[in-house]
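With one protein chain held back, the other chains of the complex are shown just where they sit.
Going in written order, the chains are labelled A, B and C, and every chain counts its residues from 1.
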Amino acid sequence: MLDLVSLRRDFHMHPEVGFTEFRTASKVVEILTSLGYDVIYGQDAMDGDARRGLPSEAVLEAAYERALRDGANPAILEKMRGGYTAVIGVKKGNKPGPTVAFRFDMDALPVLESTDADHFPQANGFRSRYEGNMHACAHDGHTTIGLGVAEALAAGEFAGTLKLIFQPAEEGVRGAYSIVQKGLLDDVDYLFCHHLGVNVPLGEVHGGSYGFLATTKMLAHFYGVSSHAGASPEQGKNALLGAATALLNIHAIPRFSTGSTRVNVGVLEGGTAANIIPAYAKMVVETRSVSEEVNAEVEQRVRNIIAHSAAMHELDYKIEVIGGAIPINYDVEMAELALEEAKHVEGFSSFKMGEHNSMGSEDASFMIKRVQERGGKGTYMSIGTDLPAPHHHPKFDIQEEILPRSVKLLERIARRLLA
Amino acid sequence: MLDLVSLRRDFHMHPEVGFTEFRTASKVVEILTSLGYDVIYGQDAMDGDARRGLPSEAVLEAAYERALRDGANPAILEKMRGGYTAVIGVKKGNKPGPTVAFRFDMDALPVLESTDADHFPQANGFRSRYEGNMHACAHDGHTTIGLGVAEALAAGEFAGTLKLIFQPAEEGVRGAYSIVQKGLLDDVDYLFCHHLGVNVPLGEVHGGSYGFLATTKMLAHFYGVSSHAGASPEQGKNALLGAATALLNIHAIPRFSTGSTRVNVGVLEGGTAANIIPAYAKMVVETRSVSEEVNAEVEQRVRNIIAHSAAMHELDYKIEVIGGAIPINYDVEMAELALEEAKHVEGFSSFKMGEHNSMGSEDASFMIKRVQERGGKGTYMSIGTDLPAPHHHPKFDIQEEILPRSVKLLERIARRLLA
Amino acid sequence: MLDLVSLRRDFHMHPEVGFTEFRTASKVVEILTSLGYDVIYGQDAMDGDARRGLPSEAVLEAAYERALRDGANPAILEKMRGGYTAVIGVKKGNKPGPTVAFRFDMDALPVLESTDADHFPQANGFRSRYEGNMHACAHDGHTTIGLGVAEALAAGEFAGTLKLIFQPAEEGVRGAYSIVQKGLLDDVDYLFCHHLGVNVPLGEVHGGSYGFLATTKMLAHFYGVSSHAGASPEQGKNALLGAATALLNIHAIPRFSTGSTRVNVGVLEGGTAANIIPAYAKMVVETRSVSEEVNAEVEQRVRNIIAHSAAMHELDYKIEVIGGAIPINYDVEMAELALEEAKHVEGFSSFKMGEHNSMGSEDASFMIKRVQERGGKGTYMSIGTDLPAPHHHPKFDIQEEILPRSVKLLERIARRLLA
Partner (left out) sequence: MLDLVSLRRDFHMHPEVGFTEFRTASKVVEILTSLGYDVIYGQDAMDGDARRGLPSEAVLEAAYERALRDGANPAILEKMRGGYTAVIGVKKGNKPGPTVAFRFDMDALPVLESTDADHFPQANGFRSRYEGNMHACAHDGHTTIGLGVAEALAAGEFAGTLKLIFQPAEEGVRGAYSIVQKGLLDDVDYLFCHHLGVNVPLGEVHGGSYGFLATTKMLAHFYGVSSHAGASPEQGKNALLGAATALLNIHAIPRFSTGSTRVNVGVLEGGTAANIIPAYAKMVVETRSVSEEVNAEVEQRVRNIIAHSAAMHELDYKIEVIGGAIPINYDVEMAELALEEAKHVEGFSSFKMGEHNSMGSEDASFMIKRVQERGGKGTYMSIGTDLPAPHHHPKFDIQEEILPRSVKLLERIARRLLA
């Protein structure tokens, strides 16, 4: 029998940021395997090219080495090398039936955890051992709940298939897309995603959430040619002229009457010295909209502006998508079903249907959309826990009684649909 | 025997701007014909597509009608319709020999001529009859001199071929190129161009002139799509955003270490109303350099900036060259020969070789270059006359004694080379 | 007894655009005077400096002369010279009571009226006699209705004061503000404005309308110094560089989370020739928002951008407000009262409260706001008429039976409140 609190605290002590969840994911593989699940992971679980905002090779390798040092199983780890850290556990029931899936995100944040005496993990000896990284968004809890659900349904006494998806790199809305692109959502009939906290108090459950924005995060590179600014300025191809032109024109993309939008060039960096024509610049751009279609159109305009700002100054360029999400249209039927089951779980006392979610964007949106596109249904639930500090804050924490309670809720949902 | 003063005064009274020299050119055709010259004119004398900065159809037609009303020969005029106003007179000598050509420009300016009593044409009754147009750059004199030379050499008693080129639209450096592109300079061995005035006093002759700048004048059109700025801004394709982006980036073209340059966006006009996304904008751009190659490179950068500023905002665009010139590298041998002959013409008393010319740009440069490219030689002379007011001024005028004196000089040059 | 149809047709034949309603306004003065009203007009009716987008002196004078030629009363006209074309008729009742006002706009549009045989005014001989101008927005009807109301209540047998406001230059949202600034709304307790048409069918009345956008229209001038672009570019102060910088940055004003916005630079014109550094440029800018406060903030940012874009290039600048409006918050009580009265007028059969208005912006908004600020109440009604073509279209027309019906409605509203 898994000790959920110990598990969660172990994850909390070893926070790993997006695409470096080597130790966490290898633990998940070990436990799922020991519970008799078929486990899909490494390059089988992710489309490598569809990973967004992948860290540099050096960062990936350093995290890999750290996981090795911290006792992760080398044989499992080897398959995850280079940032393939998704894990999917599959259990076929003893009778035919639909496929029900749950999503659990595993990654931590680049936040320095508090050492204040009143910070619960500090007081109880399970503060992050990786200085500068922290589970400040409850994904340690999510991963733990996923393993609890795995245990609860390990006997396979149900009709259909259970699929437990442990996702890397939700922060920055980067990881879900690569799992979707690998086709792993294609056979799912019902998908349940959730988040702990999100301004919902302990005891309250929301069956569905709306208000997530479509967004695209891009990293653009402008490649020119340097030259001495005094001796031969005309021989340079000025990357900063291209980038500055792009910046102004991106901000000048018009308002859309078809849905409110946002654009931002959040970072621009280029050039090396006063007397050198800048040969390189990079730019981080973000688009958003309430509408997926409008966001796609704004993204397209950003791409066009960058392409021609570069070409105007004879620059080469490259645009990488480093993150993205779309709105979530949850299925009311699933939200209602979730609330019905929640009413049977001790500890839940407040039940709401679709509430506006305060989290901005979520890449589970790609998973839900894929399921819906293929005729399935899905929802995104919020499960309350009182927060001592906001999400992403050095003193963020969850109440651990929510762990078994959430396991119970998801188990009931699974059994209901796999009956 | 031609009365040069009467001829000049007749031209002065009927000033016709670039590509509308219908009356002037038809007179030239009549006189050359009567003198037994082979006359090339109309579409035989010009490459229509190579005419730069051609006026609108309406302007051309109105000028055509005016020339008709003012007694121009309808049969000749018909061949010039639509702005084909170049005339080339060819006389083959009675012995074989080289081909010697002279260039005379015929066009007037959009200047309102002075009515002051002390303005010589006003005082002597030959002020412009075309209000708002004026021969304020001595081309009436140039044309007259050309006809005088034609008469002087009409007997054909020389060895070789004489070619007298009467050019339209020198103002704005627009007309020479179309004659060159028609191939009419290809057989020329020696070419002499000249200008009266240009800050050279009466009695002085310069055998050659340098310092003319390479230049390109362009008219760019940006074509977008209008839309209501309140109701559906995203449906517009904003021509002014493209044009303003081009404007800033054109001015940001770097300095060249290989030759000093200039760039200017002289005109920008676009849009119709506050609440309409602008569907159209136009822009007039000028580049210059002491070097033809550098000017060509700057022009190419302007074109590239316009193309991509347009494409960035999903605009179509068109660039018309409406004027251009290149530097003149006169042949010292020709300049010396001209001065030697000038010393034999009464009235000339000061003789200089290559002096810096104060006129900026000249499209005779294309003619001289073509001759030189094919192994010939050429020069650009300045023939002095005291000026009561600067070129292009409402009180500009020349001293008429320079007319027969210039005819004599050019006749001597021709006879020397056709001996 | 006024012949409303004849009156309307006379106005229709003599359409006068904003601030040039000399003939129309002088007719209004004559009729109101003949009906025994106190008439305020000329400089007594408008704050001259608060007139927005006033035409040039030449345009005003030409229209003035035309009105004279067309038989307008010279003594009355004299007081309106220079664009003072508002007229307010005041009638005090025979008992004390509140002040009730109605607004009627009088100006026409720069639209060329259709000559199609099926266009009613053409077919019936009252097409515009002022080619290029047209009553294509029903203001001829509005003015007629106002005079009808004046006649109906001329006896003054009511308790309180009646104020009939005939406004110039509603098109471009320019004229109302100057009447408000003159203080002529300060004593009004109840104000009723209305529009015929606006996609409301004949027989239907809306008691109130919402959805008008706050907007500001500005004309910005950039004053620099010209210089020869080849000879001395550094001596110029380039107005187009300043204007283009302003244009890009105006479009880059951020989205507001506090209310949706629009910005547009609708016109940019500057410069004179390829080889001259542009010394002057002008720009027409429009801002909009659903919120008056947000529009004011966007306007302030536009002003700041223009100021510093100019200063950056050592330019002087001037910004004129040439139009503006704010949202309308109609008083439900007045809308209900209007509908109650409409139910007693034959011909009206469909009654709606506040509907979204399709007209964009209205400067009656300034009048309603002033009344509300001082404790009064107001509304903006829509009175239906079937349209053969949209507002501002060459074939726009109204159904004339709406004229007496509207007079009846407004008379009933006045009598109810002045009882």
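By definition in this document, contacts are C-beta pairs under 8 Å (C-beta built on N, C-alpha and C of every residue); 3 or more make two chains touch, one makes a residue touch a chain.
Quick caveat, the model's predicted, so the values are computed rather than measured.
Interface note: of B:95, B:255 or B:374, the residue touching the hidden chain in the full complex is B:255. Considering the full assembly, A:272 is the residue among A:34, A:199 or A:272 that touches the omitted chain. When you scan C:63, C:165, C:252 or C:334 for touch with the missing chain, the hit is C:252. Taking the complete complex into account, residues 231-234, 236, 238, 241, 245, 248-249, 252, 254-258, 277, 297, 304-305, 307-309, 311-314 of chain C touch the chain not shown. Contact between chain B and the unshown chain involves residues 248-249, 251-252, 254-255, 260-262.
Touching the omitted chain from chain A are residues 213, 215, 217, 229-231, 233, 238, 240-241, 243-245, 247-248, 251, 262, 264-278, 281, 284-286, 288, 322-323, 360.
Basically, only the chains that are shown with their structure count from here on.
Chain grouping by touching, computed with chain A excluded: one piece, all remaining chains connected.
If each chain is reduced to the centroid of its CA atoms, chain A and chain B end up 68 Å from each other. Touching two or more other chains at once are residues 231, 233, 238, 241, 245, 248, 277 of chain B.
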